[in-house]
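All protein chains of the complex are present and in place, except for one that has been dropped.
The chains carry the letters A, B and C, assigned in the order they are written, with residues numbered from 1 in each.
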C-alpha cells in the first residue's frame, strides 16, 4: 500500500482526490492537512464522504508528512514551492496540483503569478505531468507539476496536429469553456449561483495564467514557438471543460485516422467516430478526455472538440494517473469510474 | 457470475442500471432490449459508457431472456405485467422497476394507472423491494416490485416514527421535491431546460400515482390505514429527491436515538447528527439515503428530512440491492460508489 | 416628481430597486450610497443598467439624503435603525427593506437578530408594509418596515383561511422554497454555483429569522397566537419563492371562492383557477403573487401554493408599492412589468 498525504484538502481538488483515493485499491490515506479546519472530520465538510472516510483534517505542523510515500499538494499557488525541498530530501515524492512548477521560465512564471518563486532550481527538475506526452519522464520523477485544467484539454486536442506538422502553428485559436468549479471553492461574488447561473461570459481575454502554460506545452511539441490566442469562458455548470480549437491546415491529411492512431494506446483519450460532438457530461466524474475532429465543408480550417472533467483529468484524476505511473502500478488503477449520466 | 438482462434500456433507469452493473463484480450483462433502438450500440446512445460496455440493443423478440438468471424491467408501466409469467415459469427472476406489481389492491392500481392489469395473480406474489422493511421476503422472492423514487424517500423517512407509534398517523404530510430526471427520458415540453430551469413548482396536488403506493407502505408499517397528504414538486436539477416530512408527536421520545437505532445496521441509510440538514448532492450517484430528524422549538411537530438519488436508491441502485439479496451476495456489492460532489 | 434616495445599493434589492425606479414615471433617483463603491458608476457594477442610469455611488456622508422625499434602506440588518430618526425629523419618509422595524416585540427581535436595537421607540411607530393587509396604515406612515420575502408569500397564502376562521391555527405548516438570490449578493461558499447548483436542501429548521415575523403577522390576522412550523429550503434557481402551506380544515367552505373574493380588488394577488399549480417563473421580474388552493382528495387538509419573485413582491417591488400608496399615486404605477418567461 502506498501511504499518501494531501496538503490543503478543503478545496474541490482536495475532495476529488479523496473521492478517488478512497476507492483506490493500493492507497492508504495517511493525512490530510488544513490550517483552518484542523480537528474537523473530513466527512463533516464533504458530506459525500460520510461512511467512506474516517479521517480528520490535521494541522500542517502536526502531520507526519515525511512518513508518506507521496504528497499531493491541493493548495493555492505558491505553497508547494515553499515546502517541496525538505519533503523531497526525506524521500517523499510530490505531485503539485497547483501551478508552482509548471512554467520552466521562472521570470515568465513570476510575471503571471505575481510573486517571487521560492525554489527555482526545482522548477528545472519538475516533470510536467501530462502522461500522454511525458509518460517516461513521469515514471522516474520525484516532483510532478500536474497540468492545469485548460492546458490538459487544449494540449491533448492540438497534440496530433502539431506532431504531424499539418497546421499553421502561428495562429492557433483555443476557445475554451469551463464549469464554475474551475474557479475553486472560494467565497467570491462572481461565482455565486445568483451571478453565474443562466449566464455566459468570456473572461481574461487580455491574458490568463494558463496561456503561458499552454504555449510552453505546444511549443515543446512543435519544437518551436507557437502563436496562440486563448479565450476562456465561464459556463453555468459545475464540472466540465470544452475546448473548441481552430487551426489552418497546411497539408491535407486523414485527420480522423491521425487522431485514432495517435491515441490508440491511451486509456484515457477517446477519439469519437467522425462527425460526432463530445459533450462534457459524457466524462463527468471520470478521467477521460473525449475528442472529435472536424473539417467543416472540407475547408482549410480544422476544428477540434476536446472535453474533460476539470476536476478529474484536469486535476485529481490526472494526479493519480501520474502517481500510478510513478509507483509502477497499472496506469488506470482506481481511476476507471464510469461517467455519471444524466 | 449472474447473467442479467435488461428489458427497455433506453431510459434513465436503464442507463443507470448499466453504469452500476458494468462495475458489479458478479454480474454479466447478457442482453439489453429496445424495440426502437435495436442494433444500435448502447454506448452510442449513452456516451458515458463508451469504453466500458460493448453491447448492442437487441429487439425483444430476439433476446434470449430465458437464459438470464434475472431480468430487470426498466420499461414504462404496463409492460412487465405482460411478460412476467413465462419468464418466471422458465425460472428467471424478475425485478420490475416500473409500477406494475407495487399496489396490492388491483382495483386501486387500475384506477391510478388507467389500464387493466394483465396479471393480477402475480401481484399477490410480488415482494415490495424495500430491503430496510422487507429484507427477508426479498431473499426468497421470484418477483420484485421495486419501489418508486418518492415512496422510497418517504417511507424510509417515516418508518421509525410509525414503528415506534409516537405520531398521529392520521395527518401525515410529505412535501417532496424531485429533480427532473424523475420524469424520465421522454420528449415532453414541461421538462425542457427552457421550461424547467430557473423555476420551481408543485404538481399533481389533487393526486399522484405514488400516493397510493406510499399510503400502502405506511399503512403496512402502522398495521392500519394512515392519512397522508403528498405534494410533489419539480426542482431545476437533474438528480435527487428531498422529502420534508411532517407529523404531530403524540408521545415524547428521543427522536435522534430512535432513528440511529432503527438504522444502525442498514448500510444504505445514514442518520445525520442532530441539527444537520442533508442535501441531495451528498448522495448524488450513490445508493445512500441520508436522514435528519428535527423537532423545531421543541414543539409537537416533528420534521424529517430524507434525501436520495432518485435514479439509484430510488430506482436502479435499489434494484441491484434487491438482486444482491436474492442471489445471496453481499448486499452492498457493486453499489458502494461514493457520491459525486461537487 | 418624487425625489428618492437609496442607502446601500450594492446588493440585489438595490439593483432591483434601481431597475424598477428608473422606469417609474413619477420618480427621480437623487442618490444611491455605498461606502465601499463610492465614486463608481452604478452601471459599471450592475451592467444591466448601462444606458439607463447615469449615476455614481455616493459616500453616505456626502449624500444629501435629507433632500429626498423618501429613502429606501437596502442595507444589511441593523443599519436603518441607526439612521432613521434624524431623517424622519427632517421630514423624509423611510422604507426599510431590512428587518430592523418588522418585529414589534423588541426583545424577540434582539434574540433573533443578535444585536441590541438602536431605536426601539420607532419600532412601535413603524407600519408593516404588506398593503394587502395594512393599506390604510401604509397611506399615512412615515416609516415602513417592508416585509421579508418568505413572510410575504406565506402571509398572503394563509390570510384568507385565517380571516375566515376555517382552519386549526395551532398547527400551521409552511414548507417554503427560495431561489439563491434570497441569500443576497455576498461572498459566501454555500451559495456558490458549484455548491448550490444541481442540489436541494432545507436549512434553518431549528429556527429562522423569518419565523417570528410570519408568526407575528399571522397572529395579528387571527387576533391570537398561532402555532407555526416553518421550513425554508434552497432551490438551485436565481429568483423565486414557492410556499407550500398546509392547514387542517375545521369547517367546510368553498375555498376557491374564499380566495377569489378576498383578493378580487388586489392588483398584485392573482388567484389561479381551481386545480392549477403556480410556478415561480410565472412571476419572474414582476410584483405579482400567484396563489392556488387545493383540498386533495376532499380530505381535511388544505394545501395552498403561493409564488412570488423574492426580489420584487418579496422586496423592491413591494417597497415601491408602499411608496406609491404613501405618496398618493396609483398603487401599480411603475411596477406593472410583465413576468419574463421563459
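Note that contacts are C-beta pairs under 8 Å (C-beta built on N, C-alpha and C of every residue); 3 or more make two chains touch, one makes a residue touch a chain.
Note that the coordinates shown come from a computational prediction; the quantities given were computed from them, not determined experimentally.
> Which of C:151, C:278 or C:314 sits in contact with the chain that's absent?
Going through C:151, C:278 or C:314 one by one, C:278 is the residue touching the chain not shown.
> Which one, A:41, A:233 or A:336, makes contact with the chain that was left out?
Selected residue, touching the omitted chain: A:233.
> Touching the absent chain in the whole complex: find that residue among A:28, A:111 or A:201.
A:201
> Could you tell me which of A:28, A:111 or A:171 touches the chain that is not displayed?
Of the listed residues, the one touching the omitted chain is A:171.
> I need the residue numbers on chain B that touch the omitted chain, in ascending order.
Here the touching residues of chain B are 12, 179-181, 183, 185-189, 191-198, 236-238.
> At which residues does chain C meet the chain that is not included here?
Touching the missing chain: residues 12, 15, 19, 22-23, 46-52, 181, 185, 197-198, 238-239, 270, 272, 278-279, 281-286, 288, 290, 311, 337-342.
> For chain A, which residues lie in contact with the unshown chain of the complex?
171, 173, 175, 177, 179, 194-195, 197-203, 205-207, 227, 229-231, 233, 235-240, 242, 244, 246, 248, 275, 277-281, 284, 292, 294, 296-297, 299, 301, 303, 305, 307, 342
Here, only the chains that are shown with their structure count from here on.
> In whole angstrom, how far does the Cα centroid of chain A sit from the Cα centroid of chain B?
Their C-alpha centroids are separated by 36 Å.
> Distance-wise, how many Å sit between the C-alpha centres of chain B and chain C, to the nearest whole number?
Computed value for the inter-centroid distance: 39 Å.
> I need the residues of chain B touching at least two other chains; which ones are they?
197-198, 238-239, 278-279, 281, 284, 342
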